[in-house]
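The complex is shown incomplete by one protein chain, all other protein chains being positioned as in the whole.
Order as written gives the chain letters A and B; numbering starts at 1 within each chain.
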């Protein structure tokens, strides 16, 4: 059965890589957290709360990255009809949604001491919120269509339309924000970030990237196994049906 | 023109419906597709109607110029494709405009299936058999060469079945092609028969494991 032959090789390869990837991300994460909490200096304006940045920024970048990854996989599904592309899309959606969600939560935690309120309709936060809604739409679509092949093609189209929409949303939210927001918008980082903060940030970004890669591989393996179970159950039901006849 | 189907395979939600199915059909020829319920007759027609993508193989048309198969077929499936709120005449006029290659007018087509009196009635008022006949009248409003019929005789009485048989023989005599899925005899002498059987399952299950 061709739809399983190729994933079989993937399963073997991913099974070998996964422990190393998980270990590397655990080590880097530990190092990054140590740097972020004990080595990096507190900000002279924001105090200790600036350390939220070391989680907030990598999750924001991964939230966007996973939508891009989903869109690339969607092209793989529609153009090359590759079964691994379907699996990659499906596994990427909840991971991307989770990172986007963590980004929003850490943004709100940071906002409370900075702005005095949990949520402001800041342009970046608002764009991320719309991104989260788009992730939820994609996940809802996955849950609605039972047949994996048909679901993958439908989700691909939705994902790509959303991908085109991301810059438009960003542009319109920026526009909307300049209309309504007083000028007190806090800008992250900026070009003047000090090296003592940059290094922990880069280590954390790398750690989160490896972690997300490990999660994505594990998610893909789970999805492949789920499809095998589904296929075997259907064929078994058919066989029993035939024996009974 | 010729329709060539090459090694078609069809899979629906992991079940292999059929595989290695090939045939060639030329002007004036008919193909009757038989097989028990669920064997994949409708799936084959859906593939030919470009409403279902085959798992493997392809269908091509030779000698019909640029036109793809979708612009050559006149498809009457088990859903009639009629709008209940429109009259029989409006439905056929719409099909005539959409399909192009205008042939009989809607009135003439309805006369051909014995429903000229129902032309002004909304399709919602018609019985299942009458709706079926309006659906089949779509074959006459456009001069498309390939008729794709899915169980064309269902819900038809004996007289209407006879009339359909006459219409199909006329179409073949005029050089048309017919592919019909049915389990009732259609009265087409000399039509090729394609019987779809389920492929052997053991091999399939073995590969999956």
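Here, contacts are C-beta pairs under 8 Å (C-beta built on N, C-alpha and C of every residue); 3 or more make two chains touch, one makes a residue touch a chain.
Simple rule for what comes next: contacts and distances are computed from a predicted model.
One subunit of the complex is not drawn; among "ABC transporter permease", "Heme exporter protein B", "ABC-type polar amino acid transport system ATPase subunit" or "NADH dehydrogenase", its UniProt record names it "Heme exporter protein B".
Touched by the hidden chain within the whole complex are the displayed chains A, B. Within the complete assembly, A:172 is the residue of A:49, A:172 or A:209 that touches the hidden chain. Contact with the undisplayed chain is limited, among B:95, B:118, B:136 or B:167, to B:95. The residue touching the chain not shown here, chosen from A:96, A:162 or A:219, is A:162.
Annotation: of B:77, B:145 or B:176, B:77 touches the absent chain (contact as defined above). Seen from chain A, the chain kept out of the figure touches residues 78, 130, 133-134, 136-137, 140-141, 144-145, 150, 153-154, 157-158, 160-162, 164-165, 168-169, 171-173, 175-176, 179. Mapped onto chain B, the footprint of the missing chain covers residues 46, 49-53, 70-71, 73-75, 77-86, 90, 93-95, 97-100.
Heads up, the rule we're going with is that only the chains that are shown with their structure count from here on.
By the touch rule above, chain A contacts chain B in their complex via residues 1, 4, 146-147, 228, 230-232, 234-236, 238-239, 242. On the side of chain B, the complex with chain A involves touching residues 12-15, 201, 204-205, 207-209.
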